Every structure is written in structure tokens, then in C-alpha cells.
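The complex is shown incomplete by one protein chain, all other protein chains being positioned as in the whole.
Here the chain labels run A and B in written order, and each chain numbers its own residues starting at 1.
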Amino acid sequence: MLQYLVILLDDTSVAYCHAENPLRERNLIPLDTLKKAILFGMKENLMIQYVYPDYDLPEEYNEVIESIDHVKIGRDVAVYSEVPKSIAAENAVLRLSIADFIAKQYDIAAILPQVTRLNICLTDTETFKDEQAEDYKKALATFNAVLINQYKAGKQPQLNILTDRLQLKEMHNCGAGDSNITIAPNGKFYLCPAFYYDEKMGISNRLNHHKPSSERSVGNLETGLQISNPQLLKLDHAPLCRICDAYHCNRCIWLNQKVTWDNNTPSHQQCIIAHLERNAARDLQQQLKAAGFSAGEEIKSIDYLDPFDVREQF
Amino acid sequence: MIVKETRKAWQKGSAKSITFIVTKDCQLACKYCYLVGKNEKERMPWEVAKTAIDYILNHENDANFAYESVIWDFIGGEPFLEIDLIDKICDYIKTELYRRNHHWFNSYRFSFSTNGINYDSEKVQRFIEKNKKHLSIGITIDGTERKHDLNRVYKKTERGSYADVVRNIPLWLEQFPGDGTKVTISSADIPYICESVLHLYDLGIHQVNINCVFEDVWRDGDDKLFENQLMQLADAIIDRDLYKDYACSFFSENMGKPMDCQLQNQNWCGAGRMLAIDAAGNFYPCTRFAQYSLRDKEAWIIGNIYDGIDQNKLRPFLTLDRCTQSTPECVNCEVAEGCAWCQGENFDAAQTHTVYERATAICKMHKARVRANNYYWNKLYRKLELEGKREEFEANRKTNNGVVC
Partner (left out) sequence: MKKLVGQVTPEEKNEIQTLFERRNGLNELAKILTADNTDLYEKLVKDMGETGSKFQNWWDTMAKKYQWESAKNGNWEINFETCEIFLVTPEN
């Protein structure tokens, strides 16, 4: 069921998830389109998330934006593409390559106590090599050490890739096209901003060889949402994910389509990373319990990193 | 001492099927052929075939090739147009399997599906003689002359090919006595089903593997006509006692019942567990995912002979199950058992880029088949019981190989 409406206020709105935003030319959403998008959100009872560009919007936009309850990504939620010296916002997104994540783990650890919540988002998940697993585990252990100290100091730190799993009892994933939908400045719906970027960049959607097209939209504000095969965006139609307990995994639909060519199938790399995090969350949980904290339902020990290796076979 | 081998479904389930698309050319232009991109240019070069074999044999222990046995399959177009290349490939495979002490040396087959036109040529016959113990060859003959020539016509003249195929059937049956033929049914063929199957029996073919095309070609009323044809066929097979020695895949006891999503959730199709290689050296999950087989989608290439297999591109295939790809109507269908699909056609007809959307164009034809199939078994069992021959039948019954793609 849809719960969130993401509104890209400009083509250059900040990238806040796995996909880079390659668009460099400003293209502000027309005010009329913005109003229609808000109206759609109100009628469908959706929580609105505005995604801001790095420039100030015209005054008339601010009034419209404030007409509905919302979150401002790129404003309330700070988004960084490199590790900052310090963070002023309570909530922040840190987008990094795998190499930077590993190389700058101590810099990240240093800013961790400064925020209420930090979301780390890898920008090159699909390039992850199995040989990087040990380094990735070490970085996660570095963060675990910081988190334990924060708990001991009476805080409730949140680092998406480690602490989210402690609280979750079921899958809580990206939800593109299922729990959230994106409106672009052209007034069209997309499963998430990444699909809009691909369309704008002319990347083929592989849908129709004889009529090459980068068309990625799933409807527009005039005719409404038209998602084909919506069931394939849901957990029960994802054979690998429905048996998985890396509940915090992004299960990025865009990466699925990009790497395995099927929306419901995650790549080996996505699964490995999510399971390294899941297992590190288990370590964190055990350390917290040993220190006398309650830390959610027990995360079981498992002997695989990719659920493909233990998939249901008929 | 003699060791006799049954020729049916060799090493079913434990054999890796590796298909060489040796040419995209064919003498025929069959009207129901799903190969939309046939051409005379894309012939597999020897270097590509050799590199493919080397790649596969170098990866003996990879999960993709960890099968007890292997079926080296050759497809076209018409594979025997490239008999010189095939001969060279097979010699190389045999020699390399042996030189490397590869476990497949003890368990391999060369498989062909041919239109049969040049079956009696000197080169093809020399090849058969050389590899006889390891061959499985199916000649496609569609039935009576009028049924066969309705679809299976020469590409330039549109002349029917029946006469050129039927003359080779006795030689083929002499060399491969138990082998069956594959018959394809599209809308225009329906009136000739009964006469065609009986004609194939008359030719001495004991196993007729027959199926309706999966594409969306069916017209209003086709299901009724189809059901009537199958009932006529059922009457003929039973009344003439043909069931004792002949089999037709349309009639199977294991069909037409509801299915359970827990216990009967296996995928119908083996795409992804097979491997196909084209003239450019690209790998596919099955030939149906190569560009010449696809109407509306871009080819699903899973790697190539130089860079290997991209496992991520295979994951959707290797996680496929019946219920996840089926519509709620199919999941809840009262006669689901035995209803087939082709993963390639599912992909080609899908609304999005997925192998998880089951095409249902065949639905009404399957339901008609179920009704006729029920009629067949009810009639046959009643006859056997009245004659007191039920037990004898059970002990000696012919099995069939089910639906083929």
C-alpha cells in the first residue's frame, strides 16, 4: 500500500539513495505540477517527501510546499556525498563508494555521535567483490564499537545498516512502487528517482527492442498511476527476499532491474552486503545484551551470506 | 552379455543441456516458427565453437556445470546444414573430454532436432555412423501431407516439404527405432490433428510428442474444434487398440488436477539450467532468449565465451517457481496440472522486463485438452475393465515424454 510520495522539486534535486543524479541542468517543477502532486498526495493520504536542489526556491514555491505536512530531503535531512568534518542536522544521509566506506571508516565513526540518525548509502553496491567482505566486516565492527559506547552513555544511536535490524521483525525495504512513488518535474510518476534519471539520460529500459525507448514512467498526474506487474514489487513475489531475514536490506528495485534484469531479484552483491550487515547487527546485539541492554528479538546465527545458496528448490 | 539402453528421456534431470545455435538458416519457412530472426549470415565459426567448448570444459566444477551428464544439443535453423562444423565440434568434444579425464566422457549425448530433409545425405549418414551410440535425433514430421504442408513449406517457393521428409522416415526409424517425432499445433492445424497422429503411427513412429504453440494465436472456437479432434483421436486409439504400442503426449493421466503451491511449485521450464551459445559466442539461458527468437524484447544474454557467465543474469531463472510467476487464476485453476509454458514466450509477451509473468494464451486449449484427456482415460479404463485387461495394461503401458518445447 502506498504511504509516501516523493516529489523531485528540480532535475538537480539531491541524490539521497543508491543512484547518482547525473542531471546538471536546473529544471524546476512547474508550480501547477507541484500543486497537482500535493493534491494527489492529499487524496491518496500519502506522506510527502520533498527532494531539494542545492539552490533556494522562488518564494511562491515555499508557500505551496508548506501547505501540507512533509519532510524536506536535502534540508531537514542533510545529504552528504563525502564524509563531513561535522554534521549539524539531526538526520543525515551519507552516500559513499564501497572503497570510501572502508577507507574512511574512522572518519565516519567520529561523526556518528553527532547525529540522531545516520543513513549510510553505498553508491556502487553492484561492484562489490567477495574479497572485500573482510574489510567491510571490519568497518562494521568499528561502528559497532562506537555504537556500544553510545548506548553505554545512555543514548539511542541509529545507524541504518546496523541498528535498524535490531528493531525489525519483518522486511522493511525500499518499497519503490509499493510503499512509495516518485513524481518528477515533468509531472510523471516513477518507481523512484533513479528511474527518472535513467529516462532523462536515455538509458534503454530493455522493454522493447524494436522500439528502443528509455521511457520509465508509470503514469502521470493526469491519468494516474499505471504500474505494470505491480505484484513483482512486493515481497511475496520475490522468491529470494521472502525467505530472507536481512530485514533492513534496501532491496533496491532499481538495482535489481539494473543488475539481474528482473525487479524482484536482488544481485549477489546486494545480498552479500545486506548479510554482512545483518551478521554485524547480530554481533552488536550480543554485545548489547552482554552489557545488560535489551536489544530486540534474537538474530539467529546463519551459515550463508547469499540466500540464493539456500533458496527453495522444487 | 548385452546391455540394452532405453532411449526415452536420457538421464532426465541430471543432464546439463548445452545448445549450439550453429546456424540461423533453414531450408524451410514454417508458418508457426517462433524464430523471427532467421537468416543466412549467422553461422557459427569453428573458433567460436572451440572457445565455447574450452570454456565449458575448463569449468567442470562450477555449479553451472555440476551435472552428472551432458546433452550437447545442436539447433538451427536447420542444424544439419552445418554438418561439417557439427562433425568437427563432436570430434573435438570427444577428444577433449577424454584428454582431460572429464567426468562427462562417461555420460554424454549429441542431440538434434531436424527437419529431416538432408537426413540421408552422405555427410549426415557418415556422421551418424561415427557417433551412433551417442545420438538422439528427432525428425519433425507434422502428420499427413496436407497438415505438414500447411505450415512446413520451403522458404522461397512455399512448396510443401512433406515428400522430402517422409522418404527419410524409414531410414531414421531403422537407425533410431524408439525415437519420437515432435508435432506442433497452431490454429490452422486443428482440423488435421486426428488424421495426422494416426498417420504418424502408420509410418511406424510409436511416440508422438505434440503440443500447441504457446503464442497468442488462438481464435474463438478453436478450443471446441481441438477438443473434438482429440476425442476423435481418443476413439481411434482405443477402438483400434493402438494404445498398446503407441503413445501420444496429448493423453496423460498426470494432468487436469488442481496443484498445490507448496508441494507442486516447480517451474515447468528448464531455462537457466540449460545453456545456449550463438554464432557470436554469446550465452543464453535457452535458445528462446536469443534475439532471433524474440519478437518484442531485447535478447537476454547471460555472458559470453570470453568473459564467462554473469551469475546475476541467471538468478531470476534459478529462483523461478510455478506460483510466483502465475496469475491468481492459474494458481487457483482446478485443472492446472499439465498446463505448460515456455519461459521465452512468457518473457517475450510480458508487460515488463521479467521472466516472472506467465503468458496464458494457451489457457482455453489446455482446458479443452483436459476434457478430451478425461474422456480418453474414462473410455480406455472402462474398455480394459470390461475385457479384464486392466492389470495387463498397467504392467505393459507405454509412457510418453510429455510436452516438449
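Heads up, the rule we're going with is that a contact is a pair of C-beta atoms (placed from the backbone, for glycine too) under 8 Å apart; a residue touches a chain by one contact, two chains touch by 3 or more.
Bear in mind that the values here come from a model prediction, so they are computed numbers and not experimental data.
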Checking the contacts here: which visible chains does the omitted one touch?
B
Across B:131, B:264, B:327 or B:374, the one contacting the chain not displayed is B:131
Among B:31, B:99 or B:219, residue touching the chain not depicted
B:99
Residue of B:108, B:201, B:218 or B:317 touching the missing chain in the full complex
B:108
Which parts of chain B face the unshown chain closely enough to count as touching?
1-6, 91, 94-95, 97-99, 105-108, 130-134
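The rule is simple: only the chains that are shown with their structure count from here on.
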Could you state the distance in Å from the CA-based centre of chain A to that of chain B?
44
Which of the residues in chain B come into contact with chain A in the complex?
264-267, 291, 294-300, 311-313, 315-316, 318-322, 324, 350-357
Of chain A, residues touching chain B in the complex
204-210, 228-229, 232, 237, 239-240, 257, 259-269, 308, 311-312, 314
